[in-house]
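Here's the structure we're looking at; comments come further down.
For this depiction, one protein chain was excluded, whereas all remaining protein chains were kept in their positions.
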Amino acid sequence: MRRFSLTSLLSESMRGHTGWGRQWRAPEPKPRYDVVIVGGGGHGLATAYYLATVHGITNVAVLEKGWIGGGNTGRNTTIIRSNYLYDESAAMYEHALKLWEGLSQELNYNIMFSQRGVLMLAHNIHDVQSFKRHVYANRLNGIDNEWLSKEECKAFCPPLDISGSLRYPVLGGALQRRAGTARHDAVAWGYARGADNRGVDIIQNCEVTGIRRDASGAAVGVETTRGFIGAGRIGVVAAGHTSTLMSMAGVSMPLESYPLQALVSEPVKPCFPCVVMSNAVHAYLSQSDKGELVIGAGTDQYTSYSQQGGLHITTHTLDAICELFPQFTRMRMLRSWGGIVDVTPDRSPIIGKTPVPNLFVNCGWGTGGFKATPGSGHVFAHTLATGTPHAINAPFTLDRFRTGRLIDEAAAAAVAH
Amino acid sequence: MAQPFRLSRGGRVDRTRPIVFAFNGKPVHGYAGDTVASALLANGIHLVGRSFKYHRPRGILSHGPDEPSALLSVDRGPGRIDPNNRASVVEARSGLRTTSQNHWPSLEFDVGAVNDLLSPVFVAGFYYKTFMWPRKFWDRVYEPFIRAAAGLGKAPTQADPDRYANRHAHCDVLVVGAGPAGLAAALAAARTGKRVILADEGAEPGGSLLHDTTSQIDGRPAADWLTETLAELDGRENVILLPRTTAFGYYNHNHVAMTERVTDHLTSAAGQAPRERLWQVRAGEVVLAGGAHERPLVFADNDRPGILLAESLRVFLNRYGVAPGRKLVFATSGASAYRAALDARAAGLDVTLVDLRLESDCGPELAQLRGAGVEVLTGHTVVGSKGRKRVTGLIVAPVGSDGRCGGRRILPCDCVGMSGGWTPAVHLFSQSRGKLRYDDAIDAFVPSISAQAERSAGAARGIYDLAACLTDGFAAGAAAAGSDERQAFKATETLTGFQPVRIMPTDANPTKVRAFVDYQNDVTAKDIKLAVREGFQSIEHVKRYTTTGMATDQGKTSNMNALGIVAGQLDKALPAVGTTTFRPPYTPVTFGALVGPARHALFDPIRTTPIHEWAEAHGALFENVALWRRAWYFPKAGEDLHAAVARECKAVRENVGIFDASTLGKIEIVGRDAAEFMNRLYINPWTKLAPGRCRYGLMLKEDGYILDDGVVARVSDECFHVTTTTGGAARVLGHMEDYLQTEWPELEVFLTSTTEQWAVIALQGPKARDVIAPLVDGIDLSPEAFPHMAMRTGMICGVPTRLFRVSFTGELGFEINVPSDHARAVWEAVFEAGQAHGITPYGTETMHVLRAEKGYIIVGQETDGTVTPDDVGMAGMIPKAKKDFVGKRSLARPDVVASGRKQLVGLMTDDPKLVLDEGAQIVADTNQPIPMRMLGHVTSSYWSANCGRSIALALVEGGRERMNGHLHVTTPDGFTRVTVCEPVFFDVQGERINA
Amino acid sequence: MLETRYRAARALPLGAASRPATAGSGVSVRPAGAEARFSLRARLAAGAAPKLAGLALDAPINTVGTDGETWIARLGPDEWLVGGPEADADLLQGRIHEALAGLPHSLVDVSHRNVGIDVSGRQAAAVLNAGCPLDLSEAAFPPGSATRTLLGKAEIVLIRATAAPLYRVECWRSFSTYVHGFLNEAVFGVEGSAAH
Partner (left out) sequence: MLLIACPNCGKRPETEFRCGGQAHIARPADPMTVDDGGWSEHLFVRANPKGVHAERWCHIHGCGRWFNALRDTISDRFIETYPIGEQPKSGVKPGTILGTSSATQSEARA
């Protein structure tokens, strides 16, 4: 692998950049791999990378039906934070955040992890209680998250209006300073390059059409549009398409796939320093390094694989953005897009074994998957390599829906009374 | 005033109405009907901006929405400044102040242009390869530098004084685009009598007919046909003609979103009219007639100011009467540029044309142009341009059939019109999720399989000949309206046909050539090739890695060239590389238009009760609860929250308090099976509840967790008056209707929301009875006749009431339900009657404290969607004999019956003055290492004036086993010790309530 | 004393609302006065079609009938909204019970829950369409139409009883400030339109 650095960049610039090779190969699939990962998004590629680097398992294929990073990895608002309430979620996302902090160097790929801080605004007394509950829980879990008065919020995010004239005035906020954003595409490409360099085969335009099981019921490989590929273990990491894939092995999942929309404005000079989230009015806003305001919208109410939602979801989101930041009404929406998010009943992921031997699944990240990418890949690699879950993903079983041991962050945030 | 490049005649501008606007502080003169671009060109101004990355001088490329380079900040007055406006679509008017962007200190002398020298380093994706060391530098040095360099104009900083409107509309046929095909389609559809909407993004409908000065349609000049057609459409009741209206989004089920620009072009204040209007059209059928976009040619330094698209050059000549130069060179690989050259020649300009095609591949246009006395160099490529802030010459060379270039020749010029062929505007078709097909004959993707009820017509599907466009449009319009009518139009033959070219052949070292593909994002052909070499081979990957097609023009001029270069590099057929999926919007849309009226007071409804104005007049502060605004507390002069609440709390327990509980949800449940229905929905039993009696009801979701609670009165055998929480009203009614309609349709029960029919005045405190006694008619208020948890109907202050004897404070209490329009009067009468008893109005904060003193839970505060009845000590309400109710089965799940669940307890701090933070976490041992084991959290915490100390409720793991034990609770700077106690702090025996 | 003082005085939430809004569009937005309203729920037996004020309850869903004073809007298969003069409230209630004797039904007084706003004028439909997503053309929403729907972020019942360009917007009390404000804003929103 040609190492990326200022030196190599400068030396290449002398010769028209003709010396850069492929960042990852385009190999033909082998007949069999120790591990086959279905889904070439950030989570799948990270899984392959950590299988190779942490567990020394390099006879690995990542199968992607389209192009890598083309699903939710490339369709989100790139927010990264770890200030979750429950121990289980906090451990997972903090594990990821720690990996994010060194990821550019680890991958030798600038994924532009920007710790500009994520500020969650409290607009009513219930928000205040809920956010303080998070702040205290995070403190005891060793996760940075601090309560800011509204004046401190304004100091941290000057575009904010704290005059009290808003429909839902800002009462304060919870700030995680280590949180921020990253360049989503680069995450997929960086992991792909790192995994490929260690021998992992990344096979694009290869759609899985079936999961083959032996007489004992164990999974032994996948049928694909490029033929059968044998596998010691199979890890399905396919976000919105998980239900479809798992049904190929006869496994029904507690999942529903919804369209999730996001949009960006035209690029402008820096005008917004951090990430602001407002659950009360449903607004998520940051400014990309390119200058676009990046705005997350909500999910549509129905399941769909169309990657297209309704206009009313967009307008509803912009209502909230322009209520919080009335100076932005003359900005323009440049692009909008939709992803397919797979949502579990408790809105927490499922990572681990399935009823089918040798078949493992990592899904159900809902709207929160991007931020977990390195952590998710890391613990799933452990699960695939050892056949048992890592301590961090052990609580995120499929079985919890039977026992009732749910990890319901959304319910914990509750509703206004 | 002098407009040196304005032709002496021609064009559709109104020469009797001169206008003047500012560009970078200098006056620019033009005429009504000009765009900012045409007026600038009329004044010889080509340099209008600096490019995104390299800060290269840039001019005006296009006349329309595909313009990538000429982006200006436009100032229309205070609060009305916005960036990134395309000069080619902003209608010029007096008073505008326009400024160029992305340069320092000035447009002419831009320090950022040093980036151009560094361009060998700043190639596609260079930033992924560097800026990684030292690690800390990213946030502090590199990223701030990149951010400052990026972006185009400056974001607005003031609130926008303009108004925006929304309009839902329906029609049988929506026609998008009022060029020849769209007009013919609208005509055909309109003649059937169906409802037609015709929308066009231009200031004037007509499309190419507005600058077609030579064609004839059915024997008369095209302009005349246009006038007649518009007159016919305008005269029809069933047609809505919308100029300045861009259809930008094609959503599900023929929902098409369009923005109409209503006032930006008006000089005089437009009264109260909105700036823009969002049209949300639900169309029976859609005809897409959005035309086609011209492709630039990709050659070295093809981005110099003065180099325009050939057809745009023709538009400036014919529509605006502006000559973008005096000595013109057209460079082309197709026929349409010949038409522009002919028109330029006819306008008296010096014209040369360079055609990549061999002589033998050219059509009749060649002879035509030569016949007009124009020099035409066929079989010639363009290898570069001369000039810096303005093109001064085009470097051309003959190219052999082997692709080799012959001797170079410089054609001096002050303006270039280039044409690399045409790309149908399939954006909306693609948004509708129709499938595209690559048409080899015209080197373009065209609509193939529809996914919705739409059809494309004319150039939008690759039909470029005028007569064919008209005929096609008419057929599409008629078919969309369900008519078999067809009409064959006759028109002057259009010069069509081109030879696809990705990168112009060149003799230069390809690693040195900078030929721009995406002008705005400064993406060169070299960048695209680099991306492909590095393994980015899907067009989506190439886009994301190089940023080609990601700028504000969304690749309208660049996509096909980029795609072609990728295909060439991979040696694949173009369709094998695929095309990108188009997503809304077609052109950028202001947030304001999308928000419409939903701003300020109309952002979200503010729900208020009939008592609201009274509370306001009595100094209440309010809190938001769901959509409601509720009185929070009633401070007297000099009181803060703490002091006011302490006073209110004491007043209730000592005398009497009055509280507005109107926001509580209310549902009237009526029918033969009402009790059975209640049995199934609540954990409690209802069959034996006597009419006139009340019961506290608790409702679960099917997953076993608490959904809502409230007091329920049985009005009669077949009628219950149910109350819900304020925020839960709609949710509970929805939950009930769902079960009633879908699970138990056999039950004869009807549900009606009466939340707003009844206002609720809560009167709480030992003197409550004394206050209302003189006001009530027909109800015996004595404790024997009217015990706690009873409901009576009668009159109060002369209006009917359902009077509840209930208490959320632990005191003697009444909740007076009266019809809402009478509530203010009754409230005032009660307040007046209460004066003698020390009546005190109180708000939600005091309500919270008083109920916490008694350990009454609030759903949503003590519970959070993961709490069961047993967790809050209410499992005893479930009758043993009850076989089923919603949520019962889930209460038997292994982890729900397991020990160690969090249970509701009270907490008392060692320091009685210390009020815990709500949300504070609880641990057993403060010396354990992080991560600590948390046992639960504080759900409610207050200063209790009545107890003379702080009190708190908490959910604690195994809490009921920990009575009188010590735990530790987080504080802002550490921990504090607490003692676990029963969750009741005042009147533990509960005697006061029965007073 | 108290009785006479309060019985007559219904304090309507928009009672103090500003003058009827009219702008260049000529649309008038006017809060209605005090009226009696009932939510009627009933399961009609096959063939049995009780009549009320001469209006059949089995009229198609989403239609309204009126005898000039009383109006009955059928909002769903088993739901009607009935309106009439304030003074006739008790009478009306009695008549409904009488008409439905023997049929399972529920009649709930919602006079104070609902607030009426009348929108009239040539462009009334366009004003409503600022927030109402329905097709309000003559063909799709002719005189005699009534339905529950949305206006912006509020639920309304929209009633067009007569041929005049006059629409009754009924909403819940606490939404009336929003709905009234929305309609007033929408009056401006139709200005400057190229389309009429």
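Should a chain be cited, it is by its letter among A, B and C, assigned in written order, with residues numbered from 1 in that chain.
Basically, a residue touches a chain if its C-beta (ideal position, glycine included) is under 8 Å from a C-beta of that chain, and two chains touch if they have at least 3 such contacts.
Quick caveat, the model's predicted, so the values are computed rather than measured.
Asks: Mind giving the shown chains that are in contact with the missing chain?
Replies: A, B, C
Asks: Which of these touches the unseen chain: C:14, C:44 or C:61?
Replies: Checking the options C:14, C:44 or C:61, the one contacting the hidden chain is C:61.
Asks: Please identify which residue in B:29, B:86, B:163 or B:255 touches the non-displayed chain.
Replies: Checking the options B:29, B:86, B:163 or B:255, the one contacting the hidden chain is B:255.
Asks: Which of these, A:8, A:53, A:124 or A:303, touches the one chain of the complex that we don't see?
Replies: The missing chain is touched by A:303.
Asks: I need the residue numbers on chain C that touch the omitted chain, in ascending order.
Replies: Listed in rising order, the touching residues are 61-62, 75-77, 79, 133-134, 147-150, 155.
Asks: Residue-wise, where is chain A in contact with the chain that is not depicted?
Replies: 241, 243-244, 252-257, 301-306, 308, 310-312, 342, 344-345, 401-403
Asks: In the complete complex, the non-displayed chain touches which residues of chain B?
Replies: For chain B, the residues touching the absent chain are 251-255, 280, 282, 285, 433, 435, 449-453, 702-703, 734, 737-738, 741-743, 745, 883-884, 888-890, 892-894.
Just so it is clear, only the chains that are shown with their structure count from here on.
Asks: Round to the nearest whole Å and give the separation of the Cα centres of chain B and chain C.
Replies: Chain B and chain C have C-alpha centres separated by 32 Å.
Asks: Between chain A and chain B, tell me the centre distance in angstrom, where each centre is the average of that chain's C-alpha atoms.
Replies: Distance between chain centres: 22 Å.
Asks: I'd like to verify one number: the distance from the centre of chain A to the centre of chain C, where each centre is the average of its C-alpha atoms, in whole angstrom.
Replies: Their C-alpha centroids are separated by 48 Å.
Asks: Residues of chain A touching 2+ other chains?
Replies: Residues: none.
Asks: Once bound in the complex, which stretches of chain B touch chain C?
Replies: The contact residues of chain B facing chain C are 163, 165-170, 195, 197, 240-245, 260, 262-263, 270-274, 277, 280, 282, 596-598, 601-602, 604-610, 627-628, 668, 670-672, 748, 750-759, 775, 795, 797-799, 819-826, 829.
Asks: Spell out the part of chain A that touches chain B in their complex, as residue ranges.
Replies: So the residues of chain A in touch with chain B come to 4-6, 8-10, 13-18, 20-26, 66-68, 70, 74, 87, 90-91, 102, 104-105, 108-116, 123-126, 128-137, 139-142, 147, 167-168, 183, 185-186, 189-190, 204, 265-271, 281, 287, 289-291, 306, 308, 310-311, 314-315, 318-323, 326-338, 345, 400, 402-406, 408, 410-417.
Asks: Give the list of chain C residues in touch with chain B in this complex.
Replies: Touching chain B from chain C are residues 2-7, 9-13, 23-24, 34, 39, 41-43, 78, 104-106, 108-114, 126, 129-135, 137, 140, 152-154, 172-175, 177-179, 181-182, 185-186, 188-195.
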